[in-house]
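What you see is the complex with one protein chain gone and the rest in place.
We call the chains A, B and C, going by the order they appear; numbering starts again at 1 in every chain.
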Amino acid sequence: MPTILGQNQYGKAGVRVVRVIREGAVHHIKDLTVSVTLAGEFDEAHYSGSNSGLLPTDTTKNTVYAFAKERGIASAEEFGIELARHFVTSQPAVHRAGIRIEEHGWSRVENSPGDGGTGHSFVRTGRETRVSRIGYDGERWQVVSGLDGLTVLNSTDSEFSGYVKDRYTTLQEAYDRILATDVRARWRYSWASDATRAPDWDTSYGQARANLLRAFAETYSLSLQQTLYRMGASVIEGDGELDEIRLSLPNNHHFLVDLAPFGLTNDHEVYLAADRPHGLIEATVLRDGAPSLIPPGPGAV
Amino acid sequence: MPTILGQNQYGKAGVRVVRVIREGAVHHIKDLTVSVTLAGEFDEAHYSGSNSGLLPTDTTKNTVYAFAKERGIASAEEFGIELARHFVTSQPAVHRAGIRIEEHGWSRVENSPGDGGTGHSFVRTGRETRVSRIGYDGERWQVVSGLDGLTVLNSTDSEFSGYVKDRYTTLQEAYDRILATDVRARWRYSWASDATRAPDWDTSYGQARANLLRAFAETYSLSLQQTLYRMGASVIEGDGELDEIRLSLPNNHHFLVDLAPFGLTNDHEVYLAADRPHGLIEATVLRDGAPSLIPPGPGAV
Amino acid sequence: MPTILGQNQYGKAGVRVVRVIREGAVHHIKDLTVSVTLAGEFDEAHYSGSNSGLLPTDTTKNTVYAFAKERGIASAEEFGIELARHFVTSQPAVHRAGIRIEEHGWSRVENSPGDGGTGHSFVRTGRETRVSRIGYDGERWQVVSGLDGLTVLNSTDSEFSGYVKDRYTTLQEAYDRILATDVRARWRYSWASDATRAPDWDTSYGQARANLLRAFAETYSLSLQQTLYRMGASVIEGDGELDEIRLSLPNNHHFLVDLAPFGLTNDHEVYLAADRPHGLIEATVLRDGAPSLIPPGPGAV
Partner (left out) sequence: MPTILGQNQYGKAGVRVVRVIREGAVHHIKDLTVSVTLAGEFDEAHYSGSNSGLLPTDTTKNTVYAFAKERGIASAEEFGIELARHFVTSQPAVHRAGIRIEEHGWSRVENSPGDGGTGHSFVRTGRETRVSRIGYDGERWQVVSGLDGLTVLNSTDSEFSGYVKDRYTTLQEAYDRILATDVRARWRYSWASDATRAPDWDTSYGQARANLLRAFAETYSLSLQQTLYRMGASVIEGDGELDEIRLSLPNNHHFLVDLAPFGLTNDHEVYLAADRPHGLIEATVLRDGAPSLIPPGPGAV
């Protein structure tokens, strides 16, 4: 046989679940998009179409809804851990499960009806999406959490100079520019075993987000690489349960518009916010001695 | 000649401008996407390709940047008024100008460097986009402002019953359901002449947004139509300078998941958030006696 | 009462239906996204939440699927006519129905199994989407069909010169440029009554698409307005059953890259394809004497 099967997996993507908890007139909601991925002994499904041993993806979807009822959703991470454990321990053919979750944030509408100013009315909040990916092989856990789409901008305290100039370089050095990016972050917890206590996932998320913002704001930037490193280091240094963070930062260029043709000066006042092309800076920051386990992604060189 | 030219217009869409104001170490930013549309005596551009009288769209783009410097951006509406006036009064062939603006909201990063806890670091905030459309024909103004993408959800206090049942009806009546929508609102100001004082645009926007949220939260809903009407009426009643509002509300269905096959009850706890299809409710609410001038859109029956 | 209800409508958007016809081993498919909009006596749904007289949007969805079986889908237009007629004639409160349809094109996979080289395997084809909107008030029909996203480019035979220069003009005149756009077209049929024979919708669509392409290709363009007019006129002139066409053409700018800093000349060889901002040219072309009934859209000045 000239060809063979390599790495393979299957599952259900994009299961939308909203869980409501009612405490009298005060409600709480969790709004998740869940994806389930299973890997194991599925060679025959590929070679001969035999589905024995294969749990339907429709069943994995049903399980998400049933677990939302039976186990509740304390946090995205805890919900993912329950699901991953279930698939690996209940299905002999499944050797490894991965649960990816996006959590959509909601705030309570202020002054809405109900006890003490709270109630049952909510408005979507924040532009970023909280994400998590939980992996389990029956023995060890790997939890990588993070966020997508946290858009930030510094209107000063950013330079870019001292770089290489070759035949194709036309860029002018900049000593006061706008620095803007959409933060994509993934941080990995060292927690890996049921024998040790799991992190407080929500507290950890809040700390990481705050540290990303603070490091971005407080770094006088000589390059986006430098800002990236400080952002990553601040997250690792701020939470002893994290070993590694991967940051992917587009450089959302803001070009100073040339107003001279109109007889006007532009003293860092009017900028063109460009779409494409954009810079793209990606790096992993590690706790010294920790392994690098977050894949850099298919785009890595 | 068997064919003739009908209504026509031209312009530039998607001009991205960021304006920075520096008060010492404390900066302020405005981030807009501006589109310019011009109409007037442009028949010959269509019939013969004669461009005499036609201001290039590239020039309208330049004007946006130059005005951001020369006039500043006090609010989206005031900026649009300056631009529309300029094109109509300076170009003989332009009889009518329309300026559409999307304003992208930024919050200051808390505890960032600078005087008094403020500074130069910003994070994009809110999921909705503030929009405005300013029209001017040399005599009268028409300002229609609003918002897109304000996503809200009530986890109770919504029913749907008493409707018509025909041969194709299978829907069960619901006495306690989730009601969720993405508010698209457009409100029209009665202000139309330079002879009278213009509204305080920012205050008006804040009031309208708050009234939309409050009416959504406080209405015990028998139909999304009823909620829509109360939302619209609350905006008109809350601001004497508004004459008309158009609301377009998708009904973002949340279906109670049937957990009975798994031996579980689902007492309004676990919902499937559906994408498509969705309901779509659209209506205009008018101050009694005011004309209806906001077009219902090409989708109107 | 200080506020009143204005124009209103409701319905279901985004109903996805695929219809398969089996002729032995040779299958045929139609793939549509259907939206239903109803208007009529629905004031009380808004004022008091009374749903008597209101057909649920869920029922309109069911009707789409049932009609796909009962009536089949000869063409998007014929299917929409069946649906619109049904809602207006069967529901007393419905005075007007609008059916919007997007048709997704599929080609047969060549050399696939089945009789005579055809079979049951299909690949999505074309980048444009065929669209139609059917309106009915119980007496008269209005059918507006068209397409979205037909992307075309001429690599020469386009100029832009002779325009107005003001203080803000920096654009250089161009005597040989790329002209590129994404055609959005809506054409209106004069057919309005069951007493006369309806057009052959599929033939008409094919002619209109071919005429748009040919006029774009064959026009030596002095402005995109001129090209637009010729495209519109060619569609009206080519089909006696059409009275009006509305075209919305973004000017997808392709800028000649300045290679002089690298010691290279750029003789109309290397272009930067820009995203934003883009020009936007919109106009209606009418058969002489016909009324203009296609709304120019909310963006019109």
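Some notes on this structure:
Note that a contact is a pair of C-beta atoms (placed from the backbone, for glycine too) under 8 Å apart; a residue touches a chain by one contact, two chains touch by 3 or more.
In this text, all values refer to a predicted model and were calculated from it rather than measured experimentally.
The chain omitted from view is touched by exactly one of C:Ser52, C:Thr89 or C:Ser155, namely C:Ser155. Contact between chain C and the unshown chain involves residues 16-22, 27, 29, 31, 62, 65-66, 68-70, 106, 109, 111-113, 119-127, 150-157, 178, 213-214, 216-218, 254, 257, 259, 261-262, 264, 266, 268-275.
Mapped onto chain B, the footprint of the missing chain covers residues 167-168, 170, 261-262, 275-276. Hidden from this view is one chain, which touches chain A at 1-16, 35, 37-39, 42, 45-59, 61-63, 66, 90-91, 93, 96-98, 100, 133, 135, 160-166, 168-171, 221-223, 225-226, 228-229, 232-233, 236-237, 244, 250-251, 275-288, 292, 294-301.
FYI, only the chains that are shown with their structure count from here on.
One finds 30 Å separating the Cα centroids of chain A and chain B. Taking each chain's centre as the mean of its C-alpha atoms, chain A lies 38 Å from chain C. Among the residues of chain A, those touching two or more other chains are numbered 261-262, 275.
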